[in-house]
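Missing here: one protein chain of the complex. Every other protein chain is in place.
Moving on, here comes subunit A:
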């Protein structure tokens, strides 16, 4: 095995093992979307009428609509959690181990990203299984097609988390991430309501939702769950991924002052 793959395997196994061992984290990662699905969606279904929009070919209940958005939410929270642990790792010494390895720094950060994505996909599949138990099922092939979509969306959100972790100086500042990243990204997207519904109340909000990369991550997942391919969303998510990754690599570059301030 090449040195690159050795490092990749070790980092992914470690992240997966850590996640499975933190039972409370595993539980909360599942309880959160289930509460949205079972409680919020049940209350909301009466208030929200949905018309037939792609990829759906028939009328759907609100619970069915919200599932892809909740898959995205799981990945969003997981990415922010990984980002938080990176900031923690930096305050401790384990980040230094990664940064002083002879392997290229970009590769090791990418391994971290892949590891976080793998953990988030694991959570999404457990959630989809639970949703099926509650009677909210997708077409059988959708469970297969969604896999590559989840990789792309997970990488994009993970890269965003990596970028955020490179800009945060202290662990204490992380509360701000909840307010200024997670909530706006989630609520200003098509996760909870379709864009045309948003347009009815505000065109500006609709436009913001339309450029939000999280909207496109959710739509990519939504289309894939129904065996369809949303090329525009894939393009949008890919561009966001590249921008975030380049920003994160810049932030972790030893020649930059950002890292210097945080380690010094």
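Brief remarks on what is shown
Criterion: a contact is a pair of C-beta atoms (placed from the backbone, for glycine too) under 8 Å apart; a residue touches a chain by one contact, two chains touch by 3 or more; residues count from 1.
The working rule: contacts and distances are computed from a predicted model.
Comparing "Allophanate hydrolase", "ATP-binding cassette domain-containing protein", "Alkylation response protein AidB-like acyl-CoA dehydrogenase" or "Acetolactate synthase" against the UniProt entry of the hidden chain yields the protein name "ATP-binding cassette domain-containing protein". Summary of contacts with the chain left out: across A:31, A:97, A:204 or A:235, the touching residue is A:97. Note that of A:6, A:39 or A:132, the residue touching the chain absent from this view is A:6.
Considering A:87, A:108 or A:198, the position touching the chain not shown turns out to be A:108 (whole complex).
Subunit A residues in contact with the hidden partner, per the touch definition given at the top, are 1-4, 6-7, 9-11, 14, 17-18, 21, 91-94, 96-104, 108, 254-255, 259-260, 263-264.
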